[in-house]
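Note that one protein chain of the assembly has been removed; the remaining protein chains are unaltered in position.
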Amino acid sequence: QKFTVAAAADLRYALDDIAVLFRDAHPDHTFNIVYGSSGKMTTQIMNGAPYDVFFSADIAFPKRLQAAGLTATEPTVYAIGRIVVWSTVMDASSLSLQDLATDARIRRIAIAQPTHAPYGMRAQEALVSAGLWAAVEPKLVFGENIAHTAQMVESGAAEVGIIALSLALFPRLAEHPHRLIDDALHQPLTQGYVVTQRAAGNSAAVRFAQFMRTEPALEIMHRYGFVLPR
Amino acid sequence: MSLSIQAQVRRGGFTLDVAMELPLEGVTALFGRSGCGKTTLLRVIAGLERASGASVRFGREVWQQQRRFVPLHRRRIGLVFQEHSLLPHLSARENLLYGYTRTAPALRRLHLQEVSDMLEIGGLLGRSIDQLSGGERQRISLGRALLSSPQLLLLDEPLSALDAQTKREIMPYLSRLGSEAGVPIIMVTHAADEVERLADRVVFMREGAIQQIESLRDALARADSPLFADEGAASVLLGSLSPPERGGLRRFGVEGATLWVPQAGAMLATGATRLRIPARDVVLALNDPQHTSIQNHLRVTIERIDYSEQERCLVATRTLDDQLLLAEVTPWAVRHLQLQPGMQVYALIKSVTLIQVG
Amino acid sequence: MSLSIQAQVRRGGFTLDVAMELPLEGVTALFGRSGCGKTTLLRVIAGLERASGASVRFGREVWQQQRRFVPLHRRRIGLVFQEHSLLPHLSARENLLYGYTRTAPALRRLHLQEVSDMLEIGGLLGRSIDQLSGGERQRISLGRALLSSPQLLLLDEPLSALDAQTKREIMPYLSRLGSEAGVPIIMVTHAADEVERLADRVVFMREGAIQQIESLRDALARADSPLFADEGAASVLLGSLSPPERGGLRRFGVEGATLWVPQAGAMLATGATRLRIPARDVVLALNDPQHTSIQNHLRVTIERIDYSEQERCLVATRTLDDQLLLAEVTPWAVRHLQLQPGMQVYALIKSVTLIQVG
Amino acid sequence: MFGLGPEDWQAIRLTFRLCLYTTLILLVIATPLAWWLSSGRSAVRVAVQAVVALPLVLPPTVLGFYLLIALGPRGFIGGSLEAIGLQHLAFSFEGILVASVLYSMPFAVQPLTEAFNNLGRRPVEVASSLGAGPIDRFVSVILPLTRGGFVVAATLTFAHTIGEFGVILMLGGSIPGETKVLSVLIYDHAEAMNYDAAHRLSLMLLVFAFFTLFLVYGMTRRFSVARL
Partner (left out) sequence: MFGLGPEDWQAIRLTFRLCLYTTLILLVIATPLAWWLSSGRSAVRVAVQAVVALPLVLPPTVLGFYLLIALGPRGFIGGSLEAIGLQHLAFSFEGILVASVLYSMPFAVQPLTEAFNNLGRRPVEVASSLGAGPIDRFVSVILPLTRGGFVVAATLTFAHTIGEFGVILMLGGSIPGETKVLSVLIYDHAEAMNYDAAHRLSLMLLVFAFFTLFLVYGMTRRFSVARL
């Protein structure tokens, strides 16, 4: 049976690994994974996109689909994301949030666009909670999504950025140290999935969704910096 | 068979308003001052100027009338535009053959070889258009129109950029096309020599209207003809030309009214023909003078003396075979010789001034 | 002051190879068959055809020589192109004034009013270019060149699209510009009447080379002149014209060799002038015939008889005031009258055939 | 070959197909439209000319969003198609083709309109007088004389369609072999920080585009229309 998985971009590395496991376990299933922004995918599903399982970066989106009657299952939490301060020009592990406002070497700080990117929203909440928002706002540049944000930092054009832990652990980026941001400073990045209405009779798609809750999958998620739901 | 046109075209302050019928044979010259509407008239005939309410009929074909409108490409008209209009993306040869290849083989009357020989453009065929001189372009345009084997030729000053010699070589060809091949030609020209040599009739236009349609002979005979503002009136004598006699000279006309015409190369064909005699080349004498280089002495009767121009008189005379012969003399001569209608005089004409026109 | 040109230009199989010097006064006619390189020569003079190694000098100004190259816009040349070249984004008036406004006010010799009167284009000034007829466009081009008050005029068939009357009105104007206003004119033309009326000298071109540079008088006198392939040779008599006497006729030339010339409107100015007499209009007689309409009887001496053409003889004679007068007669007449060099005969010339050429 | 995997080749084929179809369809649509636009000066024509350029001013994903709504199952067009038993156009090759055509329309229409404007009526009149009917005239005279305009239209359309991904991403949804074109793939590689792959594909694209354009521009013979 065939199916298509739509997944938030921050899941990319983890999900690619999980897909390999799933393929080994179910060689008769063919599927492909489309990565993108959760908001865009929600819009697409509302307009007939052929996605069978949707892993969102924010559970709010599956809930919207449910409200629109486009889901076959309840939105389910599969992971919780974390955000970090990361830099390629200085040692981020020694940077506190406070330094973002005060360090003179920092001219630009990249975060994802808070209006539509979940990681950006959490970054903004953290900065606000730390009472630094007004001080750092003039230095902020906004990435379209968390990957863009990381690229802005990687290019050196932004000295530091607030990105997903899952990205900071990606081998290429992990060369540079990062510093975890206290998750008490922001709402949890609750990531949820849902099987869409069109996949109601598609057992393979449902099986893939359930596979995310299996031990090997959770192990991989953990390795890529996701906190697992209890 | 005739071409009948009825049209009103308005362009800003200018109005072309014509209603005329032209016989579909030979060459019709369209003559008139710059801006009088000659090009516009040709465009109406071609259907390029789509005047509403106009009607154009070519023989039995109705080209335009009320709703009916035959587009140009179905009219089989050969058109030479006033300004050069070669297609710049085609070579000279491709331009020449553009219409040829679009003519059904059965209808093709002319072929590349003969047209390019006639127009002396054989050496240019491979060239692109911007490698041609002005006159070369004009000849290609003409050749292109000819090669589409049209049933009507509309030529807008087709020889204006050509030198006298080239013109002289092309004109007999056009003339033959108009008469022998039966392709009627309507031709705009400002050159009197082209009208003289080619035209069978002249359409005089003035400020958008047809002033007059005259046979060439009548047009030439008028003292005030706009055709010959420069050269004055002329008469055309009809007659037949004998083979060369007396030292290469040839006899023209009837006994008692014989003119001696020089051979003058290939221009003169034996048989029925026309000779043009400029009125100012005719000398009148009371008696037959001897010992002059003038060979042709005709006895004529004065019919009318026209004083219309200030210092020239046009004397209309009749030859013995009752043809009109005009002589232009000064008022002094009229007084001196006491010329008056009814008088018999000698008209002296130099052989070398005779030109065959058809 | 003279214009000297030395240039070699290669265009495919065609080579223009000239080295010549032209006096910078009056009108020079450039005469030659289609494709002989006339336009190319004008372009070399204008600096539009930048032949390497060429040298062009205009009086004391060096326009082109080795490294030195004065661009066209600094040469102050008035150019009329062979094909119409009005700027399509400008109205007729704007075209006319394009060069005028770019001429320093101190250098402006002509003004819009007089030029538009002369060319009869006053009514067209507000029009856009595509609302003009072919001849109207040509006149605007000419006017535009004149209004830039150039120090040299290069005209490439500037009158080819004009009717005879318009031409006749423009030509004296150009002629005066060439002589009185001191603007030398080099003009390409295929029309013999334009050469006759305008030119002071003729440059004959042939296949890219200068064949000959002759004064108009010499050019006219040659029996084989390519100028008058149609009309034959002519002589030009110098003399001075008296005010009207004897019935409106005017005396030309010296006692004993007087010609009577008709008034013929404004064309004839009193004073020193030139008359053109076509050789074929001259009748030779052994004795002075009476009672003919021919008024002008000159005693002349035969100098030479030229049989170069098959059926025409050109008889060169001297008048009493030692000017050359040509008569074209048939070989029959030579034999009949037993003409030979040294003989005294009468040359009879009809007054009405006389044309003033300068 | 060139270190490319089957996914890459699939995207390349797809892209090439999309560009080719877009260009061909656009030329077919834009030619009569441009001809009409250039044949008069009414307010309607000017308005149409302005409307044609409008897709350009919207951000591509936003345009994609509107197209998604229109072409999707709930949209006017997609809905109508479903009503007559056909598939809606969102998330299909046909859908992104429609979007590409719409989006690149101004690049085709504008240069062609300009080329036709410059043509003047003389060449057409000449061809008519030589017996060429309307289609013949178009092929033998108008087309060659406006070739420059067609080259500009085709190259801009082709190049722009290669690079465009905003509309396609939104409307197409990156379905391999169906809507996952090269630009989306490169974008994806770049997002995944899979730079080697992104650079390799970009470079290949640039080299391919350069040679294509070089050939097209190089082969376009020039002649001065103004000489006519």
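Chains here go by letter, A, B, C and D, matching the order in which they are written, and residues are numbered from 1 within each.
The rule is simple: a residue touches a chain if its C-beta (ideal position, glycine included) is under 8 Å from a C-beta of that chain, and two chains touch if they have at least 3 such contacts.
Here the structure is a predicted model, which means the values were calculated and not measured.
Chemist: By the document's own contact criterion, which visible chains does the hidden chain reach in the full complex?
Modeler: Among the chains that are shown, those touched by the missing chain are A, C, D.
Chemist: Hey, which of C:L48, C:V62 or C:L320 is the one touching the hidden chain?
Modeler: C:L48
Chemist: Can you tell me which of A:D103, A:E144 or A:D183 touches the chain that was removed from the display?
Modeler: Checking each option in A:D103, A:E144 or A:D183, the one touching the absent chain turns out to be A:E144.
Chemist: Where the complex has a chain not shown, which of C:Q8, C:S128, C:T258 or C:T273 is the residue touching it?
Modeler: Candidates C:Q8, C:S128, C:T258 or C:T273; residue touching the omitted chain: C:S128.
Chemist: What residues on chain A make contact with the chain left out of this view?
Modeler: For chain A, the residues touching the absent chain are 37, 39-40, 42-43, 108, 110, 113, 115-117, 140-144, 148, 151-152, 155-158.
Chemist: Touching the missing chain, which residues of chain C?
Modeler: So the residues of chain C touching the unseen chain are 46, 48, 71-73, 76-79, 81, 84-89, 98-99, 102-103, 128-130, 144-145, 148.
Chemist: Which parts of chain D face the unshown chain closely enough to count as touching?
Modeler: Within chain D, the residues touching the omitted chain are 41, 43, 46-47, 49-51, 53-63, 65-66, 106-107, 110-111, 113-115, 117-123, 148-149, 151-152, 155-156, 159-160, 162-166, 183-184, 186-187, 190, 198, 202, 205-206, 209-210, 213-214, 217-218, 222, 224-228.
Basically, only the chains that are shown with their structure count from here on.
Chemist: So how far apart, in whole Å, are chain A and chain C when each is placed at the average of its C-alpha atoms?
Modeler: Computed value for the inter-centroid distance: 92 Å.
Chemist: With centres defined as the mean C-alpha position, give me the chain B-chain C separation in Å.
Modeler: 26
Chemist: Identify all positions of chain C at which a residue touches two or more other chains, and write them in rising order.
Modeler: none
Chemist: If a residue has to touch 2 or more other chains to count, which residues of chain D qualify?
Modeler: As it turns out, chain D has no residue touching two or more other chains.
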